[in-house]
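A short worksheet on the structure shown next.
Removed from the display is one protein chain of the complex; every other protein chain stays in position.
Think of it as A, B and C in the order they're written, each chain with its own count starting at 1.
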Amino acid sequence: MTNLAINLPGLELKNPIMPASGCFAFGREYSEFYDLSKLGAVIMKAATGTERFGNPTPRVAETASGMLNAIGLQNPGVEKIIEKEVPFLGQYDTSIIANVAGSTLEEYEKVAAAFNQTDQVHALELNISCPNVKEGGIQFGTDPSMAAKVTETVKNASQLPVYVKLSPNVTNIVEMAKAVELAGADGLSMINTITGMQIHLPTKKPLIANKTGGLSGPAIKPVAIRMIYEVKQHVSIPIIGMGGISNAEDVLEFLLAGASAVAVGTANFSNPFVCPEIIDALPETLNRYGFDSVEDAIGKGIM
Amino acid sequence: MTNLAINLPGLELKNPIMPASGCFAFGREYSEFYDLSKLGAVIMKAATGTERFGNPTPRVAETASGMLNAIGLQNPGVEKIIEKEVPFLGQYDTSIIANVAGSTLEEYEKVAAAFNQTDQVHALELNISCPNVKEGGIQFGTDPSMAAKVTETVKNASQLPVYVKLSPNVTNIVEMAKAVELAGADGLSMINTITGMQIHLPTKKPLIANKTGGLSGPAIKPVAIRMIYEVKQHVSIPIIGMGGISNAEDVLEFLLAGASAVAVGTANFSNPFVCPEIIDALPETLNRYGFDSVEDAIGKGIM
Amino acid sequence: MIKKETMLIKFVEQIALDTIEMVVENAYISKTAIPGQFLHVAVDGQTLRRPISIADINREKETITLLFKIVGSGTAKLATLKPGMSMDVLGPSGNGFQIVDKEPSTILLIGGGIGVPPLYYLGKTLAEKNKEIISILGFQTEKSVFYEEKFSSLGRTYIVTNDGSYGETGFVTDVIEKAGQFDRYYSCGPVPMLKAITAKLVDKPGMISLEERMGCGVGACMACVIPTDSNGGYKKICSDGPVFHAQEVSL
Partner (left out) sequence: MIKKETMLIKFVEQIALDTIEMVVENAYISKTAIPGQFLHVAVDGQTLRRPISIADINREKETITLLFKIVGSGTAKLATLKPGMSMDVLGPSGNGFQIVDKEPSTILLIGGGIGVPPLYYLGKTLAEKNKEIISILGFQTEKSVFYEEKFSSLGRTYIVTNDGSYGETGFVTDVIEKAGQFDRYYSCGPVPMLKAITAKLVDKPGMISLEERMGCGVGACMACVIPTDSNGGYKKICSDGPVFHAQEVSL
């Protein structure tokens, strides 16, 4: 039997598939389509210190094989998430990863520490790369020393393993990865969206109200694969891969490039069943290319 | 009558449409499809100091709404280009832009200087961003001081206006643009390809023999638009825009973002007539959105 | 409950300028959908689904009518589908129009352009409940007008064109006086129209249906929000709406 299980710091995953942060809210909506216990894990929408309303609309735009979004971290704040959303997800037999965001070091620290209150969250994903937060989020994600600092701060504040989510909007992704590894990251999560823009011809203005948005979807998959491939050779912590995944072949491509598990974002929007469908297809796909387990395939594309 | 003409340093273009470097060789092949005099300009394939054979194959891979390439600057060398290719293109009533590449400062200098021999070339496009040259090309394109240095060197060696072609694989595109403007660039050309990778499942290896390749096509258009929009606000030299253009609406989007002219690359491969078709469609497209001329639309999307 | 359903296309026809009427067959949607709900339609080659309102339902034949305008790549591709082909949709999505059943009353329907479709299924449903229906339908020009007879069969119907090429000239708001007395209104159309209407009819109970660019269409991505009047909260158009009480949201 093909073994889909994979153990990562804090996460004993029955399979390597999880919905990506921000594309699945806190699971309620998709729980009406299928049993969330099927998922390896769920990565929750970003949590900030207090409630945020996010950016004005339009917040999304479609692009060729992709989309732009500038939601702007709309969320009810970490306390409400712990009170109302975590217990909901906690009903399911799946791991929970909390996506931690903020505008200042203090806010990151506060959010990370807040998750110590609950034992239903298994790991933190540290979102230093959300391009839609103006107050400093972007600097955390593009400067290695800032990234290291926020990683350290969060590690100190939390009992949980920390996966740092890297931004692709950098000259040197390996340098970023090494900096956060050195600062104590237990894993990496990559990639977040690539900053892009669409101009709406009828109004002659950027379509997204925030002007720029983050590009996601199949369009960015080659960039994600390249960055994971590069980073894998220079770090020893595991990588959760994401960026354009929409089927089991894509998952195998990420595993071969060096990811140990993957997250699926944009593809949920066109097909709400994409995660369970990938999980069902994965054993056959692994077998077809000569693998008995997920573990087997990790990094096997690196030459 | 709608005015498509646009004057840029060294270039009196009858329209803003030109094939992008590397996607049109030296024009011979496409001259069998249509009269190249129709084009605003032709940007030739990169020229290096001596003949290069480029990378092993496979050199291209298809991706969602895009493609990867790692041709590796295959070209007959600058002397042969001046002797055989420039006179061929010189027959046509169109401007000629030479794409200048190299691995060292000296090679860039040599290539740029060589083009002083002919008066049929109207401008240089300085390719500091080809991700497929290992010896140093990439450093020139991602380090502002290196970029400034090669710009200065080429400016000193050449009588021609120099358009520096920027790489999108950087944290801060505005910083790069300002550095080369300060160093004397007469214009910018952006964007080159984004570094990506595809892993071929049957062989479990990167499909492109060079491992990584440059991502082009509609997939990258949002990144190109964002970067041009950002840069336009910080420089006073004109921008030749490119990245995923395949129709007249795309051209208008680039003009609104701040480009003064555009280059079309990947789209030539699926439709050899794409450039003349865009030129024919452009007046109506400009009119539909309330413009009488190309000039009118430049930067009008910036708010 | 929203399901992912396959719909069989039965009929496709252009009924006005760039405007397509499409009849599709599906048991689940035809049995469960209420007026004001929409379908989130997958279009081959497009990353995102397209929200299209339910314009009519025939429960016996298990068919749903969609009316859409070709405005971009997605609707252009939908328009090329032929009877016999099928379509993948999520639906029925969103919260529809609330129908106040008790008293007999007169209802004003106000639709603008491609906001007209959901009002037809609503009007038909209200007529079946013996409400009196008055309709004001605004279009840009004569060539864009559709469903005049259908609405006329429900009750008194005014057509308004911006350029005066058909019916009354101007905007739907210019005709509201003419329409006479009514008890409540339902409206769907472009935001400037809805703004004008909700301002003009501030004293009347009414419901409006809104549009916004969507990601997921199920309430998970926070793309489609609208600020509510009460202090600062956002509602999601795809799942809390698309229909709201006229004074509930800030346009």
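As a working rule, a contact is a pair of C-beta atoms (placed from the backbone, for glycine too) under 8 Å apart; a residue touches a chain by one contact, two chains touch by 3 or more.
Just so we're clear, the structure is a prediction, and the values are computed from it rather than from any experiment.
Touching the missing chain, out of B:Asn69, B:Asn210 or B:Ser260, is residue B:Asn69. Considering the complete assembly, chain B touches the hidden chain via residues 22-25, 28-30, 32-33, 45, 53-54, 57-63, 65-67, 69, 71, 74, 217-218, 266, 268-273.
Following the convention adopted for this analysis, only the chains that are shown with their structure count from here on.
The chain closest to the protein's centre is A, with centres computed as averages of CA atoms. Averaged C-alpha coordinates put the centre of chain B at 46 Å from the centre of chain C. For this pair, chain A with chain C, the centres built from the Cα atoms lie 36 Å apart.
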